[in-house]
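Sharing a structure here in structure tokens format.
Here the complex is missing one protein chain, while the rest keep their positions.
Chain IDs A and B follow the sequence of writing; residue 1 opens each chain.
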Amino acid sequence: MADGAIIDGADSTDAGVRRRDFIHIAALSLGGVGGLAALVPLIAQMSASDDVLAESSTEIDISAIAAGQAIKTIWRKQPVFVRNLTPAEVAAAQSVDATKLRDPQSLADRTKPGKANWLITMGVCTHLGCVPLGAGQGEVKGEFGGYFCPCHGSIYDTAARIRKGPAPKNLEVPPYVFSSDTVVKIG
Amino acid sequence: MVRIFGPLVGLFFAAALLWSFGVGVVQQIREPDPSTAVKDFHRDPKEDVAFSFDGPFGKFDNRQLQRGFQVYKEVCSNCHSLKQIAFRNLADLGYNEAEVKAVAKQWGTKAKTFDAKTGEAGERANLPSDHIPAVYYAGTGNPPDLSLITKARHGGAHYVYSLLTGYTTQPAKLLKRYPDSATPDGLYYNPYFSNLNIAMPAPLTTDGQVTYSDGTKATVDQMARDVAAFLTWTAEPKLEKRKQTGWAVLGFLAAATALAYLSKRTIWANLH
Partner (left out) sequence: MSFPWANQYKPSNAFTSWLDEKLPLPRFVYNAIGGGYPVPRNLNYAWNFGVLAGFCLVLQIVTGVTLAMHYAANAGVAFDSVEHIMRDVNWGWLMRYGHANGASAFFVVVYIHIFRGFFYSSYKAPREMIWLLGVVIFLLMMATAFMGYVLPWGQMSFWGAKVITGLFSAIPLVGEPLQQWLLGGFAPDDAALNRFYALHFLLPFVIAGVIILHIWALHIPGSSNPTGIEIKTESDTVPFHPYYTAKDGFGLGIFLLIYCAVLFFFPNALGHPDNYIPANPLSTPAHIVPEWYFWPFYAILRAFTADFLFIPAKLMGVLAMFSAILVWFFLPWLDTSPVRSGHFRPLFRKFYWLLVIDVLVLGYCGGSPAETKYVLISQIGATYYFLHFLVILPIVSSIEKPQPLPFSITDHVLGTDAKTVAA
């Protein structure tokens, strides 16, 4: 600070100088703390608001999904695939040696115990975020019978595991629980 | 130039104003503004009711808010919307998650759905994230949305309380002085209402109209207080947080300002 000249008053003892310096430093520090504290609300206002957070979990009625069918639904503004696998699809997924896959996971890792036919995954390709095909009726499922991403050709199997193409990971399984046999709560 | 035209412009405006003033005074003498029933009989909200949230340290009383919510639900919600409030907000009143869910699910008016594929409108049970569904009222009058009513009226909660407890028969004095101002059919006399005649019949009429689950005696006065408190919360759910934050901020500022004063005094001390 350039105010050394001011603080060196005629009557300044060493103790006086130190006490005065302390006042300036304390005043400036409190000003700084106040400024920083004011930043907190200014920054926090950008995080998700209460109405958005209120929609962070979604309940889905799965009673109408027949074996072999899938639905696309929305959770946290992103697509989710809920698929009722046929016994053949379950068998196909279980017959693969999971340890040899790019992202080694078994079907059991990706479904709830006793509910191996309910495959619930995000509909977001792990490559660049496109929505893969295969959940809608008549859509291409790819050579492994799961999902096919049209953007860059990633192919997923019936456990939605990545088998071919550029995607690095399996389709993500969102956190969910079975509220009852027919209702799933995601998030 | 300015010194020539300035005074001229000034005198011009002054002349125009004094002309208006003169015309106004003459008119006022010839036919003074008539007094009206509203001027003579309208009353300001009763201020002698104390609410827990009054004052800089005021807080909501959750039990009272829950009672007020019950009054809203069982009485007001037949005609009045509360659309700024979502069911999830009721957690502020001390309801737990399951209770909020149950309130939403059991709410009389269902949430509207629209199937974009078929164009069909439908209904589903409300979710906690839904706002309280709008109420459509076909009768006379336009029941206002109550979400912000205590902020939208002078006197706030006191106004709501006064209005609800203020129904009375039209004073004979009024009818004598303003024979044209008799309350029209289908309207009700209430001195706290802006034009004295309100389309809403007294909504709280008998003690025990609502059965409080916490055992409080549901007198008309009590119900009016409770719903006024509840509507203060709906208008400003962040009231408590605002006041608490305020004290912290003022405390900090007082300290910082005191230090700034000492610092200023020290710097200036050598000058005088």
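By definition in this document, a contact is a pair of C-beta atoms (placed from the backbone, for glycine too) under 8 Å apart; a residue touches a chain by one contact, two chains touch by 3 or more.
Every value quoted in this text rests on a predicted model; they were computed, and no experiment measured them.
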| item | value |
| --- | --- |
| Visible chains in contact with the missing one | A, B |
| Sites on chain B contacted by the missing partner chain, in the whole complex | 2-3, 6-7, 9-11, 13-21, 23-25, 28, 33, 56, 84, 89, 144-145, 147-148, 151-154, 194, 235-238, 241-243, 245-247, 249-250, 253-254, 256-257, 260-261, 263-264, 267-268, 271-272 |
| Touching residues (missing chain, whole complex) on chain A | 1-3, 6, 27, 31, 40-42, 44-47, 49-52 |
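Criterion: only the chains that are shown with their structure count from here on.
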| item | value |
| --- | --- |
| Chain A partner contacts - residues on chain B that touch it in the complex | 86, 88, 128-129, 252-253, 255-256, 259-260, 262-263, 266-267, 269-270 |
| Touch list for chain A against partner chain B, complex | 3, 6-7, 9-10, 20, 23-24, 26-28, 30-31, 33-34, 37, 50-51, 54-55 |
